[in-house]
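Got a structure for you, questions after.
Only one protein chain is missing from this complex, and each of the others stays in its spot.
After this line comes chain A, so read on.
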Amino acid sequence: MGLPSKKAILLTENSEEDDNVMDDLTEEESESGSESEEEDVKLAEPSKNSIYNRDGLIEKLQDISWPENVEWMHKLSFDIDQEKEVDVNDDLARELAFYTQALEGTRLAFEKFQSMGLPFLRPPDYYAEMVKTDAHMHKVKGRLLARKRQIEEAEERRKAREAKRIAKEVQAEKLKERAKLKKQEIESVKKWRKHRQQSGFPAGGKDSELDLGFEDGKAFERSGKKRPGVSPGDRSGGKAKQGGGKGKNGKNREFRNSKFGFGGRKGLRKQNTAETTNDLRGFNKGSVAGNKKSRR
């Protein structure tokens, strides 16, 4: 269907590409001398020496045609005018034109049948041989069903993906919220302490101890001095790494550590066992890093 058009494009491209080659070609063509010239699937302009014997054609038509006043029932044919020119290379438009032509024709024919009072619809209890066998129609049906199922599955997958994305967003939001709350609380405690000091409570005794205990608390340490994942010798304070996808890298490292060593003997764990070979959950699920570990 797309074949002629594709070739046409190809040929026109080529013809634009190099006229030198084309010259050679036309020379050779004239040597072989079968037809005037060629450059396309369809010649751009009609060849001069083609035959068109109109009288002969009309004569032949009269020879073979049925008598003038043949009943329509013998022919069963209709002429349907196309409203507009159909573009050949537009598959959809072309097929639609054919479809509408058929539909129009059928409608006209059925009206005619109805007015003549002839039966034309197959009654449901009229069984006869069909052009396509039942086995073939079964196949067709199977394909349709398979197609439908495929679409449904794709839809489901898409939904799951969407849900996952939303869940992730929600989770991130929650974490942020929590961090904010924590910060606020700490801030408020700080403020309260300052206020207390200013208002004349002694900065010693039981209270100060209590406060010190607070200060040594993990939350303070974390937020203040020590940053997670910064090695002691790192002068940049972990900032150098932070630019490019640190989290992912770290995960990868972790996974590799778990796989290649760093802690205990792995040899046995890496071997397949009966359960792992029978477990097919890991296949066709996209790449989940470290699923081997989770499977254990």
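By definition in this document, a contact is a pair of C-beta atoms (placed from the backbone, for glycine too) under 8 Å apart; a residue touches a chain by one contact, two chains touch by 3 or more; residues count from 1.
Criterion: contacts and distances are computed from a predicted model.
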item: Protein name, per the UniProt record, of whichever chain is missing from view ("GPI transamidase component PIG-T", "Ribosome biogenesis protein BRX1 homolog 1", "Dynactin subunit 5" or "Cullin-5"); value: "Ribosome biogenesis protein BRX1 homolog 1"
item: Contacting the left-out chain in the complete assembly, out of A:102, A:163 or A:181; value: A:102
item: Hidden partner interface residues of chain A, rising order; value: 1, 3-4, 7, 10-11, 14, 17-18, 20-21, 24-25, 28, 34-35, 38-43, 46-47, 50-54, 56-58, 60-61, 63-71, 73-82, 86, 88, 94, 97-99, 101-107, 109-111, 113-114, 116-126, 128-132, 136-137, 139-140, 143-144
